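Worksheet: the structure to be examined is printed underneath.
Missing here: one protein chain of the complex. Every other protein chain is in place.
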Amino acid sequence: MGGSVAIDHRDAGTLARVTLANPGKHNAIDIAMWRALRAIFERLQALPADEAPRVVVVSGAGGQFASGGDIVEFVDFRFDEARLHDFHENIVAPALGAMLACDIPLIAQIDGACIGGGLEIAACCDIRIAAEGSRFGAPIAKLGFPMAPGELKLLSGVAPAPMLREMLLEARLFDAARALQCGLVHAVVPAQDLAALVAERAAQIEMLSPQAARINKRTLRQIAAGGPSGPERRAHFAYADSAEHREGVQAFVQKRAPRFDRG
Amino acid sequence: MGGSVAIDHRDAGTLARVTLANPGKHNAIDIAMWRALRAIFERLQALPADEAPRVVVVSGAGGQFASGGDIVEFVDFRFDEARLHDFHENIVAPALGAMLACDIPLIAQIDGACIGGGLEIAACCDIRIAAEGSRFGAPIAKLGFPMAPGELKLLSGVAPAPMLREMLLEARLFDAARALQCGLVHAVVPAQDLAALVAERAAQIEMLSPQAARINKRTLRQIAAGGPSGPERRAHFAYADSAEHREGVQAFVQKRAPRFDRG
Partner (left out) sequence: MGGSVAIDHRDAGTLARVTLANPGKHNAIDIAMWRALRAIFERLQALPADEAPRVVVVSGAGGQFASGGDIVEFVDFRFDEARLHDFHENIVAPALGAMLACDIPLIAQIDGACIGGGLEIAACCDIRIAAEGSRFGAPIAKLGFPMAPGELKLLSGVAPAPMLREMLLEARLFDAARALQCGLVHAVVPAQDLAALVAERAAQIEMLSPQAARINKRTLRQIAAGGPSGPERRAHFAYADSAEHREGVQAFVQKRAPRFDRG
């Protein structure tokens, strides 16, 4: 049994879908799923540009996004300090890190529970589109434990600091409207419109310059790390003579739509 | 005469109340009050776990939270650089620092004026619940002086940067609705419902794991300081074999409410 993470990326297309599934557990993320997530995003990042998708939609199966860790597994390892450290730093952190290191724009399609590890996965996405009934949080203070530092730092990049205190110290869940108001999600729609809105936004990204996305995501990582440094600022402009740059500017001057086709 | 800061923490209970009072001055914070605030929070932080409250509610007497420094005192010392430095760095900063260093969740119950030093005290709390008529700001540009660097840095952790510029450069007060919209406060209710909502949220925190709160607050401090460092990340997991951790996880597995009772 246990959960799974599946990727659907047919014919080297420009759209890929990653689906979290752990039936009967609101897609709780078990250890095998964290490992699969890491492998999938490391593989996506390693694809050559002409085979890589231009946008990845991350969603959960069965009307849920994902609801934290798989707590039944927790009893096996959480009470041993070395094994607990290993879980957070060598299993969870590399999975989230692989998502953050991915240069492709990621859209989280969020329905139902987006909680704990599920919220962390959504936080690694660039765009979060939520259904009206979705809910957000990490009520682990009920389980007697705090959030791991790397995971809390991740969340502090997508949610305002006061909201995070409320989420953790009150073990509070937020509904979609409050998540939108706090800036944690980018849009909220009725559940029946969620897939269509995500598809529309993904299609928009597919038409844009993958190079621009890749470099923008890199710069945002540099800023989050306290940079960019002087050498990073200088290296940034290496795209000057690229085909996508020429096509984009020339299309604008010629008053036509740009075509960022594969080579 | 002058103001006072009182603490009500009976029978080593799980709830404590700290009350700011300076009658006739909207609870302006005078030097004695800054010193009392520091002493109270240093004492709270030093309590052994089985005597410490699990939540502290900070409020003001007489329908106000607190309204800045006590300006009548200002004439005595503000125009001398050494004494002005001493006031901000050796009187105000240690009081705010003692609040920030306190591992217990703090709830600000805000009615009326939450201004200047009062706003800074509220900013040291984890949760800010406001009455509809409350107002927020630091209109000290009318008094010809800027905000001290440590105090401005504190506010920049709870309010968006653009809001702070408006607050300081226009000497603008914000009403509760705007404070909510900006994320500065967590909830706004009619004044007559304020105490009840704070009590309800305090009661929720009292039932959660104090250990989780303590470690989460520590991690949030580490993040605000640019960390956590590698050693801090490693030290984080020392809670693995703790009673609260075991109780929380086991209660979940057993589908019962956890009991984070004192030893």
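For reference, chains read A and B in written order, and residue numbers begin at 1 within each chain.
The rule is simple: contacts are C-beta pairs under 8 Å (C-beta built on N, C-alpha and C of every residue); 3 or more make two chains touch, one makes a residue touch a chain.
Not measured: the values here are computed from a predicted model.
*Asks:* Among A:A52, A:C114 or A:I127, which one is in touch with the chain left out?
*Replies:* The single option touching the absent chain is A:I127.
*Asks:* From the list A:V158, A:A171 or A:V188, pick the residue that touches the absent chain.
*Replies:* A:V158
*Asks:* From the list B:M1, B:A46 or B:L169, which touches the chain that is not on show?
*Replies:* Looking across B:M1, B:A46 or B:L169, the contact with the absent chain belongs to B:L169.
*Asks:* Please identify which residue in B:G2, B:G62, B:G97 or B:P160 touches the non-displayed chain.
*Replies:* Missing-chain contact among the listed residues: B:P160.
*Asks:* Could you pull out which residues of chain B are in touch with the chain that's been left out?
*Replies:* Residues in contact with the chain left out: 71-72, 74-75, 78-81, 83-85, 88-89, 140-150, 152-153, 156, 160-166, 168-172, 181-182, 226.
*Asks:* For the chain that got dropped from the picture, name the residues of chain A it touches.
*Replies:* 105, 126-128, 157-158, 160, 181, 183-184, 186, 201, 204-205, 208-209, 211-217, 219-220, 222-224, 226-228, 232-234, 236-242, 244-253, 258, 260
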